[in-house]
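With one protein chain withheld, the remaining protein chains of the complex are depicted in position.
Chain naming follows the written order as A, B and C, and within any one chain the residues start at number 1.
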Amino acid sequence: MKLGFSLAEEAFRDECAAWLQDRMANAFADIRGIANLTEKIERRKEWEQELAAHRWSCIGWPEQWGGRGASLAEQVIFAEEYARAGAPGRVNHIGVELAGPTILAFGTEEQKAKFLPGIAAGTSIWCQGYSEPNAGSDLANVRTKARLEGDQWVVNGQKVWTSLAHYSDWIFVVARSEEGSKGPKGLTFLMMKLDQPGIDVVPIRQINGEAEFNETFFADARCPADSLIGTPGDGWRVAMGLLAFERGVSTLGQQMGFRNELDEIIRVARENGAARDPLIRQRIAKAEIGLRLMRYGALRMLSRTDLSAIDGAALTYKIQWATWRRDLGELAMDVLGQAGEIAEGDAYEWGMLPNLFLYSRCDTIYGGTNQIQRNQIAERGLGLPREPRGDV
Amino acid sequence: MKLGFSLAEEAFRDECAAWLQDRMANAFADIRGIANLTEKIERRKEWEQELAAHRWSCIGWPEQWGGRGASLAEQVIFAEEYARAGAPGRVNHIGVELAGPTILAFGTEEQKAKFLPGIAAGTSIWCQGYSEPNAGSDLANVRTKARLEGDQWVVNGQKVWTSLAHYSDWIFVVARSEEGSKGPKGLTFLMMKLDQPGIDVVPIRQINGEAEFNETFFADARCPADSLIGTPGDGWRVAMGLLAFERGVSTLGQQMGFRNELDEIIRVARENGAARDPLIRQRIAKAEIGLRLMRYGALRMLSRTDLSAIDGAALTYKIQWATWRRDLGELAMDVLGQAGEIAEGDAYEWGMLPNLFLYSRCDTIYGGTNQIQRNQIAERGLGLPREPRGDV
Amino acid sequence: MDFVFTDEQVMIADTVSAFLVESATSERTRAAMAADGLDRSLWASFCEDLGLAGIGVPEESGGVGLGMVEQAIVAEAAGATVAPLPLLGHAMLVRAIVAGGSHEQKDTWLSRLVSGRIVGAVARAEHWQDKGSSLSLVADFVPHGASADLIMVCGEARAWLVDAAQPQVTRIGHVTMDQTRPLATVTLTEARVEELPDGPAAIAAAEVTGLLSLSAEALGVAQEALDRTVAYSKERIQFGRPIGSFQAYKHRLADMMVLIEQARSAVYWAACALDENDADAWLALHAAKSFCADTAFMCAANMIQLHGGIGFTWEHDAHLFFKRARSIQTLMGSGNHHREKVAAMVLGEAA
Partner (left out) sequence: MDFVFTDEQVMIADTVSAFLVESATSERTRAAMAADGLDRSLWASFCEDLGLAGIGVPEESGGVGLGMVEQAIVAEAAGATVAPLPLLGHAMLVRAIVAGGSHEQKDTWLSRLVSGRIVGAVARAEHWQDKGSSLSLVADFVPHGASADLIMVCGEARAWLVDAAQPQVTRIGHVTMDQTRPLATVTLTEARVEELPDGPAAIAAAEVTGLLSLSAEALGVAQEALDRTVAYSKERIQFGRPIGSFQAYKHRLADMMVLIEQARSAVYWAACALDENDADAWLALHAAKSFCADTAFMCAANMIQLHGGIGFTWEHDAHLFFKRARSIQTLMGSGNHHREKVAAMVLGEAA
């Protein structure tokens, strides 16, 4: 058991730090520090391409597909230096971290050749279509339908919470391809071009006044017959595999964003005197401890040799960070005091901390509510009997 | 809506306060302030009889049966003055607050004449036999059996958590009288003399080292055929009615005990400097607020005109006080610091505050666990659908 | 001792609740949110049709002369609908003038306030410059301050009435997280003011009214968050069952109810204690404000969480309750502040 890095790894750190810091100080200084999903999208697409041009866009992938076959330690280092340099949130997060690994794991050679280069090059931006309005936490309750017509899949239905769909080129969709099937059976995992007449994307405004999520409507939307991953009816297995990729090295990058938020709270607390309040101090300490434990939890999770095994640290990660960030939002408001209730400008737009407070209310819901996480932990992690399903 | 008392009520207060304070200062000074259930039992039985001799033992009962037909306000006043005078915990609590009201509500005139005078006089001490080892929270899962043999009921089985059974004269027992019945059907509510060869009482030692609860074994235990309340098979309804009586004026007396515990914490905190700690101060404030809200919740509950209606304040009372007291126990230990971990003498016996810490772990379990309370609140109070019952 | 509503109080509660449920609709609230957070037509009909704006005013001054229990009943109903009304500042101002105003001030202002012809607000300033009849100061975070016609400004033990229409008064209405009660910065630059003869009485009346109103409002928010979530949980099906049949879901709703029942006791304890001049009135107010605000926040947060994805959208009303609950927590002293007051009292320390 060892936390430190080797000399070679530290040399790798120097290399990527130098490259990242140069870009953020010069050519891409205008997008330094952007954390949210929707700001300066075009410049950030250019940044994706700049990363790709120097083979930094997906370093964990095999060299054949534009990666570096980087070790875990190297990926950890890159994530740390990426954040330390203030490089912006990755607009192609879903392509690089979810779509790509899924295609690598389950796709055919043709699919790899067709899709991976665009992702690696930062020219194909991806989003995901899982949730549906009537399904909620019951992910397998898919009503969107896909039928094969000649050499094309024809898709009808509706997805919801498709974040960034309005800026994306591709969407992966889980659709019901077997008439009359129920639950996880009879689903197919399709990759579709968004820019087509059959797909309509409608943004959903959230509690913070912004719109990062969308409803996506499919009316005779089409894709070629070979756009499926796996086999028809096998989509649930693929989708579940993909969800597992959500807990990869990118969590460390996410944590760097959390670090910035906590640092800002600490700065404000020192400035406005809240840091003298022993009750605030306890909560700052708890936040710091929680963030550190997230980091070491992620390292434990990533250090596993058998990545497919059910692992406590991996199973508990989502509820842990979502709850931590929700509590951080409340701390932020308590540190700000009444000033936190007032926007700086004339629009309903919020600075980092009030936005954290509002947006973190989504964190405990999307991507599996805290309740669903607890069910999963109890049933998969502790082996407790499943809750009886109803038949309404 | 009015909290204050009338002049006549204040005169009543003066009367009972004078009587109680005289007794506690003189004839019964030796049992002043005893809170637990097991200390100086013989003297406390004498105290019950002293109360009865002056018609203070069950003032809410009709005059015919030894009460005073006291108004709610008078009962509240008496409970307050009883505690203020430092009068000891009532050893016949179950007789006066549960058995008596049940007999008054559901018993025949013969039963009233047979049982009520002894309770009112403080000469018959009662305990209750509900829970069974394999039933736990599933109160209706009764396995103790009763069969009618000639003019007697013959009872076989086992009850558990029968508090004070070792000092009691009578026990009421819910037993299964219909062979093959299940759940709440086929139960009968019996009143049995404890002092007989068929009943064996075995104390259970608890986490705090003391034994207030018992296991009670029935092996061909007997009682006359007319010892049942209601009709054979109707015991569940009677038992549920009885549980409702648990939330009467005696809750105010219980709260006076809580008051003493919180006051002792405040005293220690001031003495050892813990009261200077802002975190401790917040918790003391929360405890004080919680205790006050318990009082006003009880007054709301008691002020209802329709006592049979489901009422939010009544439904939530058990979990409220049990959780409050559990938190109080943790506060007590944090105020005491390491000194709280050490007993004063050479035996495993604890002073008020460490005992509070340990014993309060039972509070959230006996008489309906916090989990069961929440089920009840959700299903009876909020009308949510019942949890499906299994068939294992 | 009779700790239930009288028949008259039940009638007031039913009336005000029916009025607000019918009139303070989500559509109207959202229209007010897009403007200055005040539905003037709703306020007019609250004052004229309902006639409950004069609860705190004696009948001889044109009011209905009712007590704090009735004040709490109205605030509770307003909280339950997150109504965009200037009730908080109105109630504080009216009771302040009754408690500390001169005869002339009562004559001049009370009937206009009670009839809804003018809107009132209350502000507090740390520093001020007093030149006899003119006053200069800056007051932050004034609820509905940008919409008010008459503002009472409090500075330590003194209180002044300010006509907001004069050019020496500027108001900046801020975009506020809770758009149903926006905050404003009010600046007086040698403004004409009239001082209330009994400043301490006026300030105390405003303060107890404000704390009680916020507590009762919080109770309304909490209860409505629970009721709406319970209703949703019986309709919404997941995994083939109404979500309200899942035990963990139930237990969260039960926890909300446990807190709300205590919050209800707190509000009406405080209201009675004020009406009956009980020695514990301040203890009750500190208890009510801290407990009810936290309860409202917990319940509104659960309302979002238990509605799932729809719960965090702008389109659903859950965020209105959530933001109102948060603003109640912050207004007039945090929960920790009020608990610290309680601690000082029970530890026997001087105030």
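Keep in mind that, in the parts below, a contact is a pair of C-beta atoms (placed from the backbone, for glycine too) under 8 Å apart; a residue touches a chain by one contact, two chains touch by 3 or more.
Everything numeric here is computed off the predicted structure, so don't read it as measured data.
K.L.:
Taking the full complex into account, find the residue in A:A17, A:A140 or A:A275 that is in contact with the omitted chain.
P.N.:
Hidden-chain contact among the options goes to A:A275.
K.L.:
Touching the left-out chain: which of A:A85, A:L228 or A:I284?
P.N.:
A:I284
K.L.:
Taking the entire complex into account, which one of A:E215, A:E330 or A:E387 touches the absent chain?
P.N.:
A:E387
K.L.:
One chain isn't shown here. Among A:H54, A:K185, A:R304 or A:R389, which residue touches it?
P.N.:
A:R304
K.L.:
Write the list of chain A residues that the hidden chain touches.
P.N.:
Within chain A, the residues that touch the unshown chain are 1-5, 9, 72-73, 76, 266, 269-270, 275, 278, 281-282, 284-286, 288-290, 292-293, 296-297, 299-300, 302-305, 312-313, 315-316, 319-320, 371, 373-375, 377-379, 381-388.
K.L.:
If the missing chain were put back, which residues of chain B would it touch?
P.N.:
131, 135-138, 141, 160-161, 204-207, 209, 277, 279, 333-334, 337-338, 340-343, 345-348, 350, 354, 357-358, 361-362, 364-366, 369-371, 374, 387, 389-392
K.L.:
Even though one chain is hidden, which residues of chain C still touch it in the full complex?
P.N.:
Chain C touches the chain not shown through residues 246-251.
As a convention for this text, only the chains that are shown with their structure count from here on.
K.L.:
Determine the centre-to-centre distance between chain A and chain B, using the mean Cα coordinates as centres, and give it in whole Å.
P.N.:
Centre separation, chain A to chain B: 54 Å.
K.L.:
Would you pick out the residues of chain A that each touch at least 2 other chains?
P.N.:
277, 279 - these are the residues of chain A that touch more than one other chain.
K.L.:
Would you please write down the residue numbers of chain C that are in contact with two or more other chains?
P.N.:
Chain C, residues with two or more chain partners: 241-242, 245, 336.
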